[in-house]
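Missing here is one protein chain; the remaining ones are kept as they sit in the complex.
So, chain A:
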Amino acid sequence: MQVTMTVNGVEYSREIEGRMLLVHFLRDVLGLTGTHWGCDTSNCGVCVVWMDGEPVKSCTVLAAMAGGHEVRTVEDLADGAELDPIQEGFRQCHGLQCGFCTPGMLMTCRALLDKNPDPTEGEIREAISGQICRCTGYSSIIRSVRWAAVHEATSAREQQEVAAQ
C-alpha cells in the first residue's frame, strides 16, 4: 500500500506493507536511524517520536496509521550545529551514558517542556515513567531537563530585555 506522511517537515510517499511499524519505516525505509528500536512491546520508550506534536511509541503505531500526519524525530531537534536546549542539557548534566534511551528521552522531555516550561522533579519523573534508562539511574536525566528549563527561561528573559531596550 501507499503511505504519505510528513517527517521533520519533508513529505515522503512510499510503498509499504500494511503491517510495517512506524519505527521500521523511519529507520529502514527513510534511513532515519536516530530513532531507536528497543523492546518492541511499548515498555521501554526508546522509539518515542512525535505524531502531530504528541509523543508516541513508534513500535506500537503502524506506519500506515501515520499516513497524512506529521511526524517529528530526534534528527529535527538540532538546528544545524546548534543543539536544542534539551540536547545541550543532556550534554551539560551527563543525561546519558550509553545513549540508547536518549532519542526517546529527548523527544518526551522536549514535549514536556513545550507544555510545562518549569516542571518539578516529580513532573519530570512522571513524564518519563514509560521510558527505561539502564545507565543513569534517572537523576542526571532529571537534572538535564531542569538545566534546559532554566536555560530556556533565562534566554527568554534576556530576549525580552533586549526587545525592551
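Note that in this section a contact is a pair of C-beta atoms (placed from the backbone, for glycine too) under 8 Å apart; a residue touches a chain by one contact, two chains touch by 3 or more; residues count from 1.
Going forward, contacts and distances are computed from a predicted model.
The chain not displayed here is annotated in its UniProt record as "Xanthine dehydrogenase family protein subunit M", chosen from "Phosphate transport system permease protein PstA", "Fe-S cluster assembly ATPase SufC", "Xanthine dehydrogenase family protein subunit M" or "D-alanine--D-alanine ligase". When the whole complex is considered, the residue among A:T35, A:T73, A:T108 or A:T136 that touches the unshown chain is A:T108.
Listed residues A:E54, A:D118 or A:E158: the one in touch with the omitted chain is A:E54. Taking the complete complex into account, residues 1, 17-21, 24, 40-43, 45, 48, 54-57, 60-62, 64-65, 67, 108, 126-127, 129-131 of chain A touch the chain not shown.
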